[in-house]
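A single protein chain has been omitted; all remaining protein chains appear in their positions.
Per-chain numbering from 1; labels A, B and C assigned in written order.
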Amino acid sequence: MPVDQKRINGPESSVPYNIYIHSEIKNKGIQPDAPKRHDGRSNNELRNIFLKTGIISQAKGSAYIEMGNTKIICSVFDPREVPNKTGYCVQGELFCEFKFAPFSHHKRKMHQQDAEEKEYSLILQRALEPAVCLQEFPNFQVDVYATVLDNGGSALAAAIMAASLALANAGVPMFGLVTASTVGIYDHTYLVDPTDTEETFCCTKSVPGTVHNHGIIIQAALPQHGQISEMFVVGSVDTDTIVHSMDLISEAHKDICPLLEQCLVKTVFKTFRPNIKKTDTK
Amino acid sequence: MREVPLTNCERNFVNKCIEEETRLDGRRLLQPRPVKIYFGSKWGCCMVSLGHTKAIAQVSCDIRQPKTFRPNEGTIYINVELAPLAAQHFESGRQSEAAILISRQLEKCFKDSKCVDLESLCIVADKKVWSLRIDINIINHDGNLIDCASIAVLAALMHFHRPDVTSTGEEIIIHPASEKDFLPLTLFHYPVCVSFITFENGNTIMDPTYIEERVGVAELTLGMNSYRELCSLHFDYLTKTMTVEDVISAVSNHAANYATKLVQDIKEAVAKDVQSRYKKDDSDTSRFKESIQTNKITTMISDHISIKLQKWDETMIEDHAEIENNNKSCIIKHEEGSAELISVFDDSINKEESFNSTYDSDSDNQCLELSNPEKKHIIIDLVDDSD
Amino acid sequence: MVEEDTEIDCVLRPMNCEINLLSRSDGSTMFMQGDTTIVAGINGPMEVKSQKMAYDKLSIEVTYTPLTGPAKVDDRLIETYIRESCESAILVSLHPNTMICINLQEVQDSGGLLACAINASCLALINSGLSMKFTIAAVSCMIEKETGKIIMDPDNTQLKNAKAEFTYAFDSINKDIVCCHSVGRFSQSEFLASVDKCKQVSQFIFDFYREITKKYANTV
C-alpha cells in the first residue's frame, strides 16, 4: 500500500492489542436462550435514544443521536450546484457520506472510506431520497455528512435517523421523517436494536448445519405514510423470519417516530421563543 | 498551467537551421552541451548542469526487510520529481507521465543493468538489507532531461558512502561516521544515457534543447556504459507522420565514444571530491558554492559577517502586567466526566447569552426510556451515559 | 543570560547568491546561507485555475520540494509560511484574477532552512520585478542548552545542543514581525531577547538584498 503523504504516518504496520487477550477472558458472546440481554434489555427492547438538533453552528442543519453507546453526528449543508454536470436535471440530488471516525470502532478504521463505508453511504442515500422533495431543487445537490463517533451497534439505522432530522432541521422540504431500525437474527432469537457485539455474533457465529437463520436486517421507513424506503439484509434468513422481523421493526418505528417529531417541535419552539428556558437554567 | 504551444515561426526556424546543419546555440549536430558537476556537503548529493538543464540527485539509504524472492539483496528505488520549478507546465503532487517515463528509463539503465552490487547491501539475509533511494529533482528544464538525470544518478551513486554496520546475530549496530568510516558502493559498470533527436529532414542531433525536442519527430535514448555495452534503449516517434531511417546504427558508435569520455570525466570529478574529503581538505572541491561564479554580475559572494549587536535591554519592553483581568470565570462540574468554564460578565445581557449558548438544560432531551424509566439522564452537550 | 558589555559579537554565515540562474522562470535565485541552499523560481503573474481564483487580488501558489523522499506534511507547513509571508509583502491588489507561483527546491540543509527559504523567495520576487510593499528578511537563531546564550544563524552542528530555535521574518520598513516559528521550550524573556537580536541582524540581510540588486540594476 502506498504511504499517505497527506497525513502524519506511524509505523508501516501495527496490530491492535486486543488480539493478544487470553481467549478465556474474552466474553463468551451471547446466550440466545437467556431471558435478558447483556445490557439487561429484553429481546424486543430498544435502547434509550437521545436526540439533539442544531449542534453544528456552521452547518445549515445538524443532528446528534445517541442510542446506547452509539453516537453519531450528522450535518446538512445548503444546496449547491451539482459539480461536473452538463445539462439540466429535473430532480435535485442527495449526496451522502457515511464515515466511521478512526477511533469509533473496535478495530481502528483507516482515514479513507473503505468498502463498508461506501456501501453504507449508498444505503443512507437511498433511505433518505424517497423522503426528500427532490423536485424542489432541480440541478442542485444537498450534501449530507454522517460521522460515527462511537459505534455501539446499529450505527447505520441511527445515522439514517440523524440524517433525516438534520435534513428537517436544515429546512429541506420533505414528505416525512425517516426512521430506521435494526434486527439481529440468530436462529429463532430476534434482537431488536443490537449492540456491536450482538451484531458480530449474529453475522459470524454460525456453525454450518446447526443454525439456519442468522443475519441482520436494517429497514428504513416513513412511518407517517406507512412506507418503506430502504431494506438491507445481510446473512441468510428464510422468508418467515423476514416477515416476523418486519413486524418487530414496524413496532419499533411506531415507538421512535414520536421522538423525532417531539425533537423537531422543541427545535421550533426554541427558535421562536429563545428566552423560554432562561428561567430554569440555574 | 498548460504548456505554451509552439508557434509555426519557431518550428520552421528550427527546422531550417537543422537543415543547414547549424543549431540555435551554435553547436554542431553531434556536439553535446558542457557538463558541470557540483557535489554537496553530504555523501551522495550532486547537482549537474547540462547547458541550462539542471538536476539535483541525492542518494539516501535506510534498513528494510528484503523482498522475499531476493532475500540476500538490497533494493534500489529511483524517483524522478518534475516540479513546477523545472517548467511551469509540470504539476506538483502527482507523478506525471513524463516523470514516469524518465524514472523508468533510469531504472532500466541502472537497476535492470545491475550496475550496483546489491548483494553487498545485505546485512542479515531475509531480515535486513540496505535500501537505496535515489531522488532526482529537475530544477530547470531545457531539454534532454534524461541525460542530465542519468549523469546525476551516476555521479551520486559513485559519490555515495553508506554507514558501516556490524551484525551481532540478533541486533545490528549502525556506526556513525565518527566511529567507522562510511563505505562507498560497489559499481560493476558505469552507464550513462545519450539522447538523440531526428528531424523531418532526416538530420539527427545529439543532446537536444527544449525547443529542439518539441520540433523533432523521433527520439532515441541509448544507455551506454564505458565498455561500449548497451544497457537500455528507448526509441519513440514523437509525431506519427514520419518514418525515420535507421538512426541507431548511425549514431551508436558516436554515442559509445561520448559515453566513454563522459564516464571518464564523471569518475575524475568524483574521485577528486572524494579524495579531498578523505584528506579533510575543503579548499579544492566543487561544492555548491563553486557553482556561483564570483565575477558574474548576477552573483554575489559574501564572507562571514561579524556583527556587533546592541545588548538587549529588558527595560525596553513596556510592562504589560496591567492587562485587565476582569474576565472572571467559574468552572462548573458535571457528573459525567465533563466540566465547563463560563465567563461571568458584569453585563447581564451577555451573561444570559453565554449561558444559553453553552448550556442546554435537561428539558431538551427526549429519552425513550423503555428499559429503565427511573434512570435519570444528565446530558450536557455531548455526554455519554455508558457506565 | 544578560551580558555585561553593551555590545555582543555574533557571526553570520556567509551569504551567497546567484540570481536569474534558471532559464524557465520569470525570476529565480539560488540562495546560500552557509551550506544551506535553496533554489527559488517565480512564475507569473499568469492565468489562474478557476477554483483558486480570487477576484480582487493576486493568488499565490507555493510549491516546496524536499531533496529526498516524497512530499510530506512538513512541507505543507513551510509552504504556508512562505505563502502568507509573501502575500503580505506583495501588492496583491495590483494583479486581480491572476496568480503567481513560487517554486522552491531544497538543495542542501544545514540549519536555518525556513529562514533561507523565505529569503530566497523574497530575493526571487525582487528579481521577478513584482511590485512589493516592502521586502522581508528572515533570521534564525537558537538558545544554547548549557549556557543559555543566543547564537545567531546557527548551523547543524550548533543546533545539536540547542534548547530552542527561532525563525523570524521582519519587514524592511518598521522591522515588525511578519512571521514567527519556534522549536523547543523557552521563557518569555528568552523569546523577547531573541526577537530583539534578530531584528538587528535583519538589517544585514536587507543590505545584502540592496547590494545584489544594485549590482545588476546598474546594467539593466
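In this text, a contact is a pair of C-beta atoms (placed from the backbone, for glycine too) under 8 Å apart; a residue touches a chain by one contact, two chains touch by 3 or more.
The rule we apply is simple: contacts and distances are computed from a predicted model.
UniProt records the chain missing from this view under the protein name "Ribosomal RNA-processing protein 43", selected from "Exoribonuclease phosphorolytic domain-containing protein", "General transcription and DNA repair factor IIH subunit TFB4", "DNA replication complex GINS protein PSF1" or "Ribosomal RNA-processing protein 43".
In terms of the touch definition stated at the top, the absent chain reaches A, B, C within the entire complex. Screening B:101, B:174 or B:250 for touch with the missing chain picks out B:174. Within the full complex, the residue among A:45, A:93, A:150 or A:198 touching the omitted chain is A:150.
Take chain A: the residues that touch the chain left off the picture are 4, 6-11, 13-18, 20-22, 25, 55-59, 69, 71, 73-75, 77-78, 97, 99, 101-106, 108, 111, 143, 145-147, 149-152. Within chain C, the residues in touch with the undisplayed chain are 73-74, 76-77, 79-88, 134, 169-171, 174, 176-188, 191-192, 195-196.
If you put the missing chain back, the residues of chain B touching it would be 63, 128, 171-172, 174, 317-318, 320-321, 323-325, 327, 329, 331, 333-343, 345, 349-350, 353-354, 357-358, 380-384, 386-387.
The rule is simple: only the chains that are shown with their structure count from here on.
Contact tally for A-C versus B-C: the pair with more C-beta pairs in contact is B-C.
Averaging Cα coordinates per chain places chain A and chain B 45 Å apart.
Rounded to a whole number, the gap between the C-alpha centres of chain A and chain C is 50 angstrom.
A separation of 21 Å divides the Cα centre of chain B from that of chain C.
In chain C, the residues that touch at least two other chains are 70-71. Annotation for chain A: no residues touch two or more other chains. By the touch criterion given at the top, residues 2-3, 5-25, 30, 32, 35, 37, 39, 41, 43, 46-47, 63, 65, 67-71, 101, 103-105, 107-108, 110, 152, 189, 192-193, 196-197, 200-201, 204, 208, 211-212, 215-216, 219 of chain C touch chain B in their complex. Touching chain C in their complex are the following residues of chain B: 1, 40-42, 45, 47, 52, 54, 56, 58, 60, 79, 81, 83-88, 92-93, 133, 135, 137, 139-142, 287-289, 291-293, 296-312, 314, 316-317. Contact residues on chain A toward chain C in their complex (touch as defined above): 3, 5-8.
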